[in-house]
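With one protein chain held back, the other chains of the complex are shown just where they sit.
Right, chain A next:
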Amino acid sequence: MQKWLMKNRNRLTAISGILIVLAFAAKWLFKSETGASGLLLAASLIGGFPIAASAWQALKVKVISIDLLVTLAILGAFVIQEFEESAIVAFLFLFGAYLEQKTLAKTRSAIKELVEMVPETALRQTEDGDFEEVDLDDLDEGDILLVKTGGKIPVDGEVVYGSGTANEASITGESMPLGKKLGDPVYAGTILENGTIRIKAEKVGDETTFGKIIELVEEAQDSKSQAERLIDRFSKYYTPVVLLLAIIVGLISQDLELAVTILVLGCPGALVIGVPVSNVAGIGNGAKQGILFKGSEVITKFSKVDTIMFDKTGTLTYGDPRVSQVKKYGQGQLAEQLLVSVEKESAHPLAKAITGYYEDLEAKEVESSQVLQGGGIVAQVAGRQVLVGNRYLLDQYHVPVTKEMEKNLEELASAGNSLVLVAVNGQLELALGLKDEIRAGVKEDLAALKKLGVKNLLLLSGDNQKTVDLVAEELGLTEAYGQLLPEDKAEFVKKRQAAGEIVAFVGDGINDSPSLARADIGIAMGSGTDVAIETSNVVLMNGSFDRIPRALALAKATRRNMIENITIALAVVAVLLVSVLASSWMNMAIGMFVHEGSILVVILNAMRLLAYRSKLQKSRKLIENNFSQAEGPYNKGIESIQ
């Protein structure tokens, strides 16, 4: 029965609408009052029945629902024989719900498109080598699957046969196709644009990177901010209170019509749906561009951010330092060989750059090596003492530095280099300058952040103060601090928070995790790795820096939209309340009309967010296209996603 009503709800709505039209025709064209009343009574019953049924279902699970208020209102109108009003109220309520469903589907379309990136079925290899079509739910790890040109990749796995190019925009936001050959990883939710491959499934269903993204977005869209929880609690008691109020007013005034009107006007509508609907549209828009907000609380906080702190290496720069200059004092070659020997055993990021630079040199055996925290390495190689590190290390070992050397070091540092000094047996032999390129477009992105109202842009780095100052000046950052350890950075975040600032921290997700966790908003530039997804409040699926101002602009737009919706909802309630008390034209039919209308207005307002694109984004589009070529090699980083 309930099912039949649900299924035919739209038909019943239409029938009651038609009956109402006929009733007015009967009244005005044929002057038949009784005919009109009969038709309106029929319309009220047909429209009221599904509403009453839902109200009853809700009551059974102990929920006083909005359907109950409307049902009582319709019954009340019957008692005072206002069939016209009861019919219109029932119809508008049903029709409004229909429109809500249609428009809500639109606000959710962004996430729906995402979900549909994963195919429903896959081609699995059978024991005799053929391929059969199976449901996605039936796949297991280890299955061999066939994907053809244009096909959607169903699982996370590895290419075991064939080659092709894949578009991974759905998980990285980067639409440049990537080559896929034997042994390369592929991801569920991405598209094989070219070629035919067989893949061995490693993760299926919810376990895939894409599955996790979907779950994250779904949870985020329904997560509630404090304000929303308040509204929720409010609306839970609100409906019974309205019911009680109507009864009291009815008893005191002995005016059933007034009581019934209060029931209709009291329906919580736009207020309940206004904020969540903005939230959904904003989060959906972000997800499509590779920006994931973990819930509406995050949007609210991020939109109010006044300080953003950046890590340098890997955040403002590509995180891929290279040797740019070498100053030699003394014989050179031997010192270089000793340096390579020491660096081969180190895991420091600069060590990799140095061994890469001296690829051809053969390493000697390192007899002993010891790390001096914050200084560098002290090693014994081929009977010599070798120091590799910074100025602090040299000073500790009383290595003499001449005026000329001093000048060289100064020059290297002021050109933005990180310094690695090498001393053999107490004499400075080498000074290496290493440079890490700044990401393309970072300067414009930082300027955009300032324009969006961020007051302080801080650079926090473990690098020397000179380098840090130089980068800060070049990029237009407001403050820059060098020589910081990860815990110092977290301390910085804490200090600024204590001063009343809302702080966002942008880092690489691994060694900056204390700061990311401490900040009000943590943003990890981890190209969608598990760690980045877990530690961040805002996840940037694509490592590209321009998503940060985009994310902020979107957060601000979403927040604005929420405030608009709350304002609309409250204004409507106020107008209705005042007019029911102070005017003679207000009745329950008009009340229902305004009520349903306001719900549609807030949904439509939220829908604007779906199409939202920041001004910045529009103007950057051109530049971006030019850069995508240059950024090519860095797409490789995406392949390391797990």
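Here, a contact is a pair of C-beta atoms (placed from the backbone, for glycine too) under 8 Å apart; a residue touches a chain by one contact, two chains touch by 3 or more; residues count from 1.
Throughout what follows, contacts and distances are computed from a predicted model.
**Q** Out of "Cytochrome C biogenesis protein", "Putative metal binding protein (Probable copper chaperone CopZ)", "ABC transporter permease" or "YceI family protein", which one is the UniProt protein name for the chain not included here?
**A** "Putative metal binding protein (Probable copper chaperone CopZ)"
**Q** Tell me which residue among A:79, A:105 or A:382 touches the hidden chain in the full complex.
**A** In the complete complex, the chain left out is touched by residue A:105.
**Q** Taking the entire complex into account, which one of A:158, A:222, A:306 or A:320 touches the absent chain?
**A** Reading the full complex, the residue touching the unseen chain is A:222.
**Q** Which candidate, A:29, A:61 or A:498, sits in contact with the chain we can't see?
**A** Touches the omitted chain: A:61.
**Q** Using the document's definition of touch, tell me which of A:23, A:117 or A:272 contacts the absent chain.
**A** Touches the omitted chain: A:272.
**Q** If the missing chain were put back, which residues of chain A would it touch?
**A** 2-3, 5-6, 53-54, 57-58, 60-63, 65-67, 97, 100-101, 104-105, 108, 111, 137, 218-219, 221-222, 235-236, 272-273, 276, 280
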